[in-house]
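A single protein chain has been omitted from the complex, and every remaining protein chain is retained in its original position.
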Amino acid sequence: MNQFEIFNYWIYVLIMMIGFYGVIAKKNLVKKVISLGLFQTGIFLLYISMAVVEGGVAPIADFKDPNAVYANPIPHVLMLTAIVVSVSITAVALSIVVRIKLAYGTIETDEIEEMDGAE
Amino acid sequence: MIDTHLPALVVVLPLLGGLLAVFAGRGVLPWLWATLVASATFAATIALLMKVQAEGVVTYAMGGWQAPWGIEYRVDALSATVLVVVAAISCVTTFYARLSVAKEIPKDRHNFFYSLWLLCQAGLLGITITGDAFNIYVMLEISSLTVYGLIALGGNNDRRAFTAAINYLVIGSIGASFILIAIGYLYMMTGTLNIADMSAKLTEFYFKDEQLYGTKNATIYVAFAFLMVGLGIKMALFPLHTWLPNAYTYAPSAVTALLAATATKVGIYMTIRFYFTIFGVQFSFGQIPNRVILMACACFAIILGSVIAIRQTQFKKTLAYSSVAQIGYIVLGFSLLNVSGIAGSIVHIVNHAMIKGGLFMAVGAVAYRTRVTSLDALSGLGKRMPLTMAAFTAGGLSLIGFPLTAGFVSKWYLVTGALESGLWPLAIVVLIGSILALIYVWRMIELIYFAEPREDAPTREAPWSLLLPTWVLIGASIYFGIDATLTGGLAESAARMLLGNP
Partner (left out) sequence: MNDIAPIIALAIPALGAILVALFGRFPNAREIISLGVAGALFTQVLRIYELLRVGFPLEYTAFEVMPGLPLTFRVESLGMTYALIASGLWIITTLYAIGYVRKNKESNQTRFFVCFSLAISASMGIAFAGDLFTLFIFYEVLTLSTFPLVTHKGTEDAKRGGRTYLGILVGTSICLLLFGVMWTWATTGTLEFRSGGVFKEALADGRVSIPVYGAIFFLMIYGTGKAALMPVHRWLPAAMVAPTPVSALLHAVAVVKAGVFTVTKVVVYIFGPATLMETGQAKWLPYMAGTTILIASGIALFQDNLKRRLAYSTISQLSYVILGAALLVPLSIRAALIHIAAHAFGKITLFFAAGSIYTATHKTNISQLDGIGKRMPITMGAFAIGTVSMIGLPPTAGFISKWYLVQGAWQVEHYFAVGVILLSSLLNAAYFLPIVYRAFFNPLADADRAPSGGRLAGEAPWPMVVALSITAAGTVALFVWPNPFLELAADLIR
């Protein structure tokens, strides 16, 4: 198996790890949320890559050609759901961040921790 | 008619109920609606349990699409038990929520609160009932998203709830994403999402692969590794428990009771499903040193969780860390891989749900009367709120594992399991955990009964609508301590099923 043929898997890992790094390293909550989104986007790529069938076309039934090869539709469908989930997570996260900004006056986790520690 | 659609009802009821709750307007109506829906769901799960006991495994093809293509709901002894526990706790906590929520959450959000509340139950029940791997992920996200929102609602009393919620959101989403990745890899290898189908193919595939090529299939290992971490986060297994204490502490009282009693339990249920049903004992514990890892994590959870619990100055946090320790017990149980151990796990899932639910309700009743959550707020409450505190004491004894309480039954199974495997050091860890529990529980009990009440201490007993649900759970935990034949029998049959020798 040629490593180049499966390069999109490498990209999936790369995107995911960039996101993962951001989630851990960034102190700004909005940046954390963005990184989380990136992390999940990487996973979409994983699913979509695995749906590829060599020479496959979009899975719309073509009854004229009995030998037609289709891409696997299921991972795409799954990812539709996952995208919805991801968007919801971002929405919930951002709304909580807004409340944090209102309550603490900052969205930097180190400053928040300091304020919590003082209580 | 209803009979055949029972499995669907269990999820559909709270799901639609939750969506409709938004339109229930203000005042007491959203609560009434939620109580109605939760009770109906509870009734449905009971009916389902009886059906499973009578007929064996019940399956249901969602929307008429047959497995392995459609989404299949599959109820066996284990999932039926967990379903009943989750639905029962939800029902009782919903009843409890009325006053507690009225006090802790602004009036104009009540309909939203109950909407999230019911959706959360739908998610938890969905995870338990479904027989489809991707559906597990979706249901997991439904329950997680609603839980993030529910925890953040505690921010009206203490802004730290917001930070607890965002923390849980980030860690929880990472965990869920890991599970999603794992499901992706499994789908890649097996081409199916149906659990039963996947399990059959996976075992066949894995061992054939090794015979044919002499190498091990890396993809399955990667999937397993992602699962271990993702599930560890979801069930708050030490050292992945960091989201739990703050989330439990700052969430509204009713939410804490629901979360502590059900959310992590469903996480553990999920773990058992993945390890035992999908991968199979042979792979999960034979090919990977998973057993050692789980046991080590569980032992650390039991000891360190209890030690940290002893050092807390807030009662909700003490109980939260105690939950970390209790999860250790449950994980330790199923990692023993014998009937007594796994039965111990399952019994403890049930028992701990009742015990912790009851305890958090009791402290919620204290929080209802006084806003203070530090330990010394409990001072002298033995005289001021005798019934609440009697419930708290009974729950505490159960946590220690005193004879004739539910906690004792769990510990009996766990220690017997450890000894049957010849792993007596683990038995010692379980017993030391009891002693540590004695210390943190007794610190509170001494305050309750021997200290003088503070000036701002409540002067009246908690209202009956908080007391009754508390006592229902605590009473159940006492009952199942005295007569554990029902829970023990169910757990033993589920354990035998998981080990593949019914």
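Labels A and B are assigned to the chains in the order they are written; within every chain, residues are numbered from 1.
Simple rule for what comes next: a contact is a pair of C-beta atoms (placed from the backbone, for glycine too) under 8 Å apart; a residue touches a chain by one contact, two chains touch by 3 or more.
The structure presented is a predicted model; accordingly, all values stated were derived computationally and were not measured.
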- prompt: Where the complex has a chain not shown, which of B:293, B:310, B:432 or B:499 is the residue touching it?
  reply: B:432
Task: Among B:23, B:442 or B:464, choose the residue that contacts the chain missing from this document, as touch is defined above.
output: B:442
Query: Pick from B:202, B:332, B:484 or B:498: which residue touches the chain that isn't shown?
result: B:484
Task: Using the touch rule from the top, list residues of chain B that touch the missing partner.
output: 397, 400-404, 409, 412-413, 415-416, 419-420, 424, 427-428, 431-432, 434-435, 438, 442, 446, 450, 482-485, 488-489, 492
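In the analysis below, only the chains that are shown with their structure count from here on.
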Task: Measure off the straight-line distance from the CA centroid of chain A to the CA centroid of chain B, and report it in whole Å.
output: 27
Task: State the interface residues of chain A toward chain B in the complex, per the touch definition above.
output: 20, 23, 29, 32, 36, 39-40, 43, 46-47, 50, 74-75, 78, 81-82, 85, 88-89, 92-93, 96-97, 99-100, 103-104, 109, 112, 116, 119
Message: Show me the residue ranges of chain B that touch chain A in the complex, using the header's touch definition.
response: 134, 137-138, 141, 145, 148-149, 152, 155, 159-160, 162-163, 165-166, 169-170, 173-174, 177, 180-181, 184, 187-188, 193
